[in-house]
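First the structure, in the form of structure tokens, and then the observations on it.
Just one protein chain is left out here, and the rest sit where they should.
Labels A and B are assigned to the chains in the order they are written; within every chain, residues are numbered from 1.
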Amino acid sequence: MSEEDRCIRCGSCMRACPVVSTFGESVFPGPRSLAVDAPRTGKPMSMDELLKCSICMMCRDACPSRIDLPRSILALRAANRRGTLRPGHKRLVENIDSYGYSVRPDEGVHGPYPCKGPTTCLFPGCISRWRRPEILDDAAYVLRSNGTEVACPEDLVCCGSPLEKIGEHERRERLVDRNFPILEKFERVVTTCPGCAGQIVGYGIDAMHIVEYLYEVVGVEHLVSGLDGKGLKIAVHMPCHLNRDVGPHTKEYVHSILGAIPGLKVVEYPEEDRCCGAGGSLLSGFPEMAAALAKGKASAADRAGADLIVTSCPFCVVNLTNAGTMRTLDIVSLLRTASNR
Amino acid sequence: MRGVDVMLLEKGDFCSGSSGGNHGLLHSGARYAVKDPESAKECVSESRILKGIAWNCIEDTGGMFVSVGKDDPGFADVFHDACKATGVRAARSTAKELHQVERNLSDDVADGFLVDDAVIDPFRLVLTNIEDARRHGATVRNHCEVVSFERSDGHIGEVKFKDQRNGSVGSVVPEVVVNAAGSSSGSIASMVGGNLAMTRDYGTLVVFSGKLVSGTVNRLRPPSDGDIIVPSHTSMIAGTTSRSISGPSDARPTIEDKELIIKEVSEMVPALRGARAIRAYGASRPLASGSSGRGASRTFKLIDHEEGGVDNLISIIGGKLTTYRMMAERTSDAVCAKLGVRANCTTGEEVMEASRLDEAVTLVSASQSESMRRRYGHVPSEMMNVVPVGSMGVQSCSCENVMRFELEHYASSEDVITIADLMRRTRAGMGYCQGTGCMWEMASALSDEGDIDLLIRDFVRERREGSSTVIEGDQLRQEMFRSHLLWPFQAARGGEER
Partner (left out) sequence: MIDLPKKEVDVLVIGSGAAGAISAWDSAVKGLDVSMIGVGTPATEMSSGCIRFNDDRSVPEGLGLDRGDLEDAFSRAERFLIDEMKTSGLKMEGARRDQGRYYRCHGTIVPENIVQGPTSSGGLDRIEGERICVIGFEDRTEFDHRLFAKALAQRSDLRVEHIAVGTTNGVLRNSSVDDLLDMFVDAAGSASGEVVFVPPFISLKDIDRWEELEKRSGRKFAEPVMDLGMPGARLRDALISSASRAGVSITNGASIVGMSISKGSLNEVTVRSGHRLQHIECGAAVFCGGGLVGGGLGVSGKDVIDPLGLFDVRYLREGDGIDILARASSGGIRTGPGLEAIVDGEKVRNLFVAGASLPGMNIVEGNGIGDAMATALLASKAATEASR
């Protein structure tokens, strides 16, 4: 009996789905329709329908029958690989084939960190290396100023997460083969991106997201000493892959860290855990949908009275910034800003 | 079709009795070849005819007979010879060949035969017949129960019937009465003072969610309990059992029936043991001969009650779904003989109206028209009138992919007064959630005529009937959840029907 056969059609997954509740079932059929109903009725599904899931895992956490709906959707994407990919996904595949990264490297950006020496690796990740290099820089800064020197080897490539999301498993394996020998030599691997953390754990390497590292290894007290929140009012955006893949303990970590920064006010709002729309290849495949989700999120933070959004995922930063209504910072950038230096 | 003025009365809905209570197998004849060669031959010719005249009701899936480890190896030769003798096509196949057709077959399958079994949707078949009969001028009324026959001098005069819609009583004075009331044939005959010797044999079937087989899978051994699996739409139906019953109160599937079926069929397809059983149902087979159970012939019997003292009553009993057309032909032959009508029967040649419909220019999506084609055999053009302009509308039943406009189309029919009527026509509510969500949609579509509370109550009773003893596993959770949603209705009744 397959896991999907346990469905009792309570609709919890459909109500939890941010894409369904934003765009309606006529645009995106929803987790149950895709993962449970369609395979059962033999209803043909277009790759487009499958690709509109942001793999936020809200549905998985909502299911009282413990069905891993996102996993089923990823399996269907892989099985449906001959289905046409979106232009953004094709570009992503081409970039990986050409450069090893899901985005085209920018000539002006270089990894500024030594490759030898430190026993901790800061895994760069495509977005924080090439699109948001300041996040990588801020992460290295925060780690260094708290006593951890990091290496960031040039030869590391994309973690494989974007390929997993579009069903390109063989290509993904090739990336794993390139990254693994480099990463396994380090005592500790830290990532800025929750997607990378989950992927590298999947390699069999105990990667930590930087939030975990800062909380568990550095310690909140040490981390926040001397910081000044400057009276900023911030709204937290919990990245889906941090909250639900790396694990919900990170939510407690994020709040402990932010809550301990003197002069910083965290505003509460009910949408804190809601998907911003970047994940699951939605941003590369359907940028207008990702933007609409991000706008919704940003205006919820705005209504809550926040000055800016703080998150802990470079990809969420990109998407929320695209929404254009709220300034968005990665937590490492906020920490650096608050250090007054 | 032969120029006779006909009225058909059905006390419930079309196909709500024995015809709807089977597994929907269109027999190749192989099942009967050894023990009942006459039935086998009938199946060969009739299944060929039906694939032509009622193609929209049939999925030509093919099928197989498989022997499993411990089965008598000698039976294969007996079977093969009997098939040859009766004209049933059966291609001997190795275990490997069979596995290529059905990948979920047990590794214990030794060898077997590929046969021409197909799957027929009994609801669709009966409804297609009704549509076609109406087109030919017949008056057809469901939910009209015959309440009395006026009889004098061995002749039926006025027949009175009660219309369940409004309780009104209508009447008709027929020249000839045909009693085709299935397991109620006996009581109809006795209302007229006639006598009908028949046995009721009860068979249980189990419906599983999802499909593990692509065609029918039969056990290569003499007919026995749990020897067949039939794929049907989004589910599989496995059966059957056979026991004689004395009355309708015994006509209920038992947990033993269900366990026996699962034990037997999982010897052919082991994964069935873990499949989700949605419900069990059954129907009494009205058998013609005095003997009962597996030994009874599945051929039919036409009885002219003239000898019994009623000169214008004909009963047709026994038989099976595959040979229904032949039974009807013989019956109408007898009717025509009484009336002196000389026209020939053409039901074997004329494709039924609904089956001939051209595909409408569809306003629905490709996947929806595919689903409708599977459920209706075609995309009914008249249904398109209720598709909301510029949109496909709302999905009402996601288990079976039924849209609201389909419900509204059928709900507007005079024939449809209950949720179950709507379900039989669209398949909404037949999926694993058993109407958890869509029963409200169906009640909504019907609520112009029906009392919503009664509609829901009747449907829940219909779905639970018999089934409540056999549900288990996650289907039990499903039922708990459905009860949860029914709370407003139950609370209002003070829990009287808990």
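Quick note on the criterion: a residue touches a chain if its C-beta (ideal position, glycine included) is under 8 Å from a C-beta of that chain, and two chains touch if they have at least 3 such contacts.
All values reported here derive from a predicted model rather than from experimental measurement.
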Touching the absent chain when the full complex is considered, from A:20, A:210 or A:236: A:20
Residue among A:43, A:131 or A:244 that touches the chain left out of view: A:244
Residues in subunit B touching the chain absent from view: 255, 394, 440-441, 443-444, 447-448, 451-453, 468-469, 471-474, 476-477, 479-481, 483-492, 494, 498
Contact footprint on subunit A, counting only the chain that is left out: 8, 10-12, 15-16, 20-27, 61-66, 198, 201, 206, 216, 243-252, 270, 273, 296
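FYI, only the chains that are shown with their structure count from here on.
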Subunit A and subunit B: spacing of chain centres that average the CA atoms, whole Å: 52
Complex interface listing, subunit A residues touching subunit B: 1, 5-11, 25-26, 32-33, 37, 40-45, 65
In the complex with subunit A, residue positions of subunit B that touch it: 209-210, 234, 274-276, 366-367, 370-371, 374, 391-392, 395, 398-401, 432-433, 436-437, 474, 477-478, 481
